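I'd like to ask some things about the structure below.
Missing here: one protein chain of the complex. Every other protein chain is in place.
Going in written order, the chains are labelled A, B and C, and every chain counts its residues from 1.
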Amino acid sequence: MSNWGTTPTLPEILPLGERPLAYSQAVFEAMETALAADERTRLFGEGVTDKAGTYGTTREMAERFGPDRVFDVPTAEQIITGLAIGMSLGGLRPIVIHPRNDFLLVAMDQIANHAAKWKAMFGGAIRLPLTIRSVSCRGWGSAAQHSQALHATMAHMPGLMVATPFTPGDAKGIALWAALEAEEPVMIMEHKWLWNLRGHVPAGCGPTPPAGPQVLRRGDDVTIVGISYGAADALIAAEALAADGIAAEVIDLRWLKPLDVAPIAESVRRTGRLVVVDTGHVSYGAAAEIVAATAERVSPSAMKAAPARVALPDVPAPACSEKTYYPGPKTVADRVRSMLRPAGTRGGRVTTPD
Amino acid sequence: MSNWGTTPTLPEILPLGERPLAYSQAVFEAMETALAADERTRLFGEGVTDKAGTYGTTREMAERFGPDRVFDVPTAEQIITGLAIGMSLGGLRPIVIHPRNDFLLVAMDQIANHAAKWKAMFGGAIRLPLTIRSVSCRGWGSAAQHSQALHATMAHMPGLMVATPFTPGDAKGIALWAALEAEEPVMIMEHKWLWNLRGHVPAGCGPTPPAGPQVLRRGDDVTIVGISYGAADALIAAEALAADGIAAEVIDLRWLKPLDVAPIAESVRRTGRLVVVDTGHVSYGAAAEIVAATAERVSPSAMKAAPARVALPDVPAPACSEKTYYPGPKTVADRVRSMLRPAGTRGGRVTTPD
Amino acid sequence: MGEKAGQPAAEAGPLAEGLYRTLSLIRHVERKIVEVYASDVMQTPVHLSIGQEAIPTAFCAHLNDDDLKIGTHRSHGLFLANGGDPAALLAELLGRRTGCSGGWGGSMHVIDLAHGLVGTSSIVGGVLPIAVGLAMAVASPAVAAVYFGDGAADQGVFAESLNFAALKRLPVLFVCANNRYSVYTPAGQRRAVPPAEVAKAFAVRTIEAPIEVSSDVFALHELLADPIAEVRAAAGPLMVECHTVRALDHNGTRDDVAAGFRPQVERELFEAYDPMKVARCRMPAEAADRIDAENVRAVEAAYARALAGAETVLAFDAPAGAAEAGPWRKDGAGE
Partner (left out) sequence: MGEKAGQPAAEAGPLAEGLYRTLSLIRHVERKIVEVYASDVMQTPVHLSIGQEAIPTAFCAHLNDDDLKIGTHRSHGLFLANGGDPAALLAELLGRRTGCSGGWGGSMHVIDLAHGLVGTSSIVGGVLPIAVGLAMAVASPAVAAVYFGDGAADQGVFAESLNFAALKRLPVLFVCANNRYSVYTPAGQRRAVPPAEVAKAFAVRTIEAPIEVSSDVFALHELLADPIAEVRAAAGPLMVECHTVRALDHNGTRDDVAAGFRPQVERELFEAYDPMKVARCRMPAEAADRIDAENVRAVEAAYARALAGAETVLAFDAPAGAAEAGPWRKDGAGE
């Protein structure tokens, strides 16, 4: 029945403010606002002009802004991405969409060898503003080739800015900044399971430049850093932990590159405990960077427990058994609880300290 | 004059044993031994049959084993890699060479979406033995697109085994294991600056399956983990540190995937200090995984200092100013020295704890 | 299923009945999927072959188990035409351990090694170079075959694959089902020329089957007989572009024309060139009815068998960085 299943409806985990909107609607607003604000913007990608309109985020844009500025493309990720790079070098401000992270792998040469390196290769003589939106998906048997979250792969490549907006407000503000003001390639790594998440979204055109991680919830017992949809798991876990009398601080990473670890380190110095919740595979992933960068900055003597990661196991996603494959709020909460237990009794689901 | 400059001649930092060979000669022996040992092996890649013969490691193989088993290919990394996958699924044991890590990015879809995932996607019903050799290069103004070390990117993809052989003995044994015995895709990430490194290489056909990190030098003051050429910097630094009375333990990581952190954790529990030396970019790189995985396993109370990474800055490699761009033994030694200084006076080159 | 004969098609007799049996089986299996899909019992994105079934039916009838085949996200038809067990396919869609991929693959990743199907990929174009590699591994007179869509031909790797197959004169059968759509994006927004032109440029022998032929399983089967025999006789690669039409949504079971995602003309094309209708016109009604009835029973039985399989439930407690071998060893499903 459902096309790739339905996107889950999340509980209200964010303050709704005066103008609550769903995440997908926030992205839609960013697209229409960017196209209206600057003649140089272009919007394209597979299915951008079809009736589905990239999960609704590009619907009717071609009709409104014309087929020269908003268009569909061949099923060929190299030319799609190369087009965007050339347009940028020629003075335009392209927004290109790869509807799934998995397809980015077809375009890796254009993204990582070209877009990322162009500025450096010429000593900064030229700028390459370019917005690449890509969505990480999961569930409904998407299986190994349609479930990847590749933000860590991108963030490892110098020359790319990489955002994982979690709040609808950030989804809009970051996309606007990338599309209208950035001077570098910006990869916006969205997550399909956030489409229905509601939160406050300012009206109008308010681009928000890269910023450090934001504290979503205050607490003194443990610092939980959430990346992308991981922040949702973290917030829901924090609520459950609160019932047990455990006060978790929840931090939304927001930007992987540039990375501002200071606020996380500060929080961890206070709580003495760190759990990172990520949507990618655990090994050599984004959570490793957060743990490592924090460990470099926080004196070991300030730590009350070894840090931990909650992320996908190092196995490609199966079409079946997704409930046991994906960690969730319970995994996060259990991890925190075991961390608060006396040393020696620890145990975990994904990573097992010995 | 020099083609891409000359590969440096390293000091004798390894025990030479009874049969000392250069690294490139060890790889050459692995290739010829594998081709002779199993009719199903194939060897191909750009320039494999030309007179240069992939830095000498494939020289004259086509003449000896015939053009059906050893052949040159179009300059098209997708078909090169896809060919290897299809040959493997059809029962052969291909060895494919991508002469630079940078070119792997053109083949990322075949490597990460296909080779890596095929076994899992079919529930293990089929195996995909496949050896991918790729060389990381540096120096002589290779610049941003010819200097990458992408082992962390590969190791983040479940389904790939990833080796970074450092000793000539491992270079031969691991290649033989991958080519003759592995049942999964194995990526062998070589480093051009190791070509001239000499060490003991057993004669004959001795495949060595994945193994944990190996201790190259014993010491109780600090654990230095070297990845690929990073182990050379670490060994040279350890020698310099010994002159200052600092006893460094040097560990060669060998395999990124599967990763056996236990020996590293054990060493760090004893030394209380960890420095990881990597040839890739620092952020979201392999060193982050080693630091994070160690931090998860070693009680913070066992740590005498915060861990540190010595790796490439998060900037694409410039053609110029390579001396300031690449860390070296001195960077490693300085990092260790600052770690042994009383807290508060620390400082570093690549990562600056605050 | 999957008649393995080489004679020309006839309107009656065992060959024609065999072709019709396969065609009808694919249709009935997919009708069954449509029937149950609304209940969410199959939690996997299905890309149905309805409208396109004559293509895999026709070419697979010229192939045997030694030939290696590979396909895409839309491979139910390929799996069944190649002789695959409908129960193993349905079990896969149901996420069962008895599924052809142990439940790991779902609809987009089916495999049947016993019949030479080495798998299917949901990355558009990804299998094209792999098929060329298969052709380097098979022993003559076996061939490699890849079944793909026009969207896959948009990818540059299509050209790389044609070039290498032509260069080495490899026995690769490229079968393109050109339904003129990649999801909802029509060819006119994607391609300057049809896929066949690219193959011709690389001097690959190329056959273009108009929809009149591609929808007629007997005609298409006959058209391909000699050319496939020549591939087998080491004449080098063959490209077949089959013009066709997709009956339902790109993914799922909705009528996407009614929902406004593709124009009305697509529905009319299907009405005119529904391969089941076309075949029935050329068959004795009695034979067609009999075979359909047998297939209905076979599909019901297969579905019941599929439902009876145990759900795949996996454990993922491998530590970070461990070898990937762990998880399915634990479950046992994949070994």
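What we mean here is this: a contact is a pair of C-beta atoms (placed from the backbone, for glycine too) under 8 Å apart; a residue touches a chain by one contact, two chains touch by 3 or more.
Worth saying up front: this structure is predicted, and the values here are computed from it rather than measured.
K.L.:
Which listed residue, B:Met61, B:Val106, B:Leu130 or B:Ile174, touches the chain dropped from view?
P.N.:
Among B:Met61, B:Val106, B:Leu130 or B:Ile174, only B:Val106 touches the chain that is not shown.
K.L.:
Among A:Val48, A:Ala76, A:Ile132 or A:Leu180, which residue is in contact with the omitted chain in the full complex?
P.N.:
From the options A:Val48, A:Ala76, A:Ile132 or A:Leu180, the contact with the absent chain belongs to A:Ala76.
K.L.:
Pick from C:Val34, C:Leu113, C:Leu167 or C:Ile207: which residue touches the chain that isn't shown?
P.N.:
Selected residue, touching the omitted chain: C:Leu167.
K.L.:
Tell me which residue among A:Ala120, A:Val215, A:Ala240 or A:Leu340 touches the hidden chain in the full complex.
P.N.:
A:Ala120
K.L.:
Contacts of subunit B with the missing chain: which residues?
P.N.:
1-5, 46-47, 49-52, 71-79, 102-103, 105-106, 140-146, 282-284, 309, 313-316, 318-321, 324-325, 349-352
K.L.:
Contact with the hidden chain only, please: which subunit C residues?
P.N.:
These residues touch the chain not displayed: 154-160, 162-164, 166-167, 190-193, 197-198, 200-203.
K.L.:
What subunit A residues would touch the chain not displayed?
P.N.:
Per the touch rule, subunit A residues meeting the hidden chain are 42, 73-74, 76, 78-79, 81-92, 94, 109-110, 113-114, 118-126, 158-159, 161, 184, 210, 256-261, 289, 293, 296.
The criterion applied here is as follows: only the chains that are shown with their structure count from here on.
K.L.:
Taking each chain's centre as the mean of its CA atoms, which one is most distant from subunit A?
P.N.:
Relative to subunit A, the chain whose C-alpha centre sits farthest away is C.
K.L.:
Which one chain sits nearest the middle, judging by mean Cα positions?
P.N.:
Minimum centroid-to-centroid distance belongs to A.
K.L.:
Report the inter-centroid distance (CA atoms only) between subunit B and subunit C in whole Å.
P.N.:
From the centre of subunit B to the centre of subunit C is 41 Å.
K.L.:
On a C-alpha centroid basis, what's the spacing between subunit A and subunit C, in Å?
P.N.:
It comes to 35 Å between the two C-alpha centres.
K.L.:
Could you list which residues of subunit A touch at least two other chains?
P.N.:
Where subunit A meets two or more other chains at a single residue, that happens at 102, 105-106, 143-145, 283-284, 309, 313-315, 318, 351.
K.L.:
Please list all residues of subunit C that touch 2 or more other chains.
P.N.:
If we look for residues of subunit C contacting two or more partner chains, we find 101, 103-105, 109, 121, 123, 156, 312, 320-322, 324.
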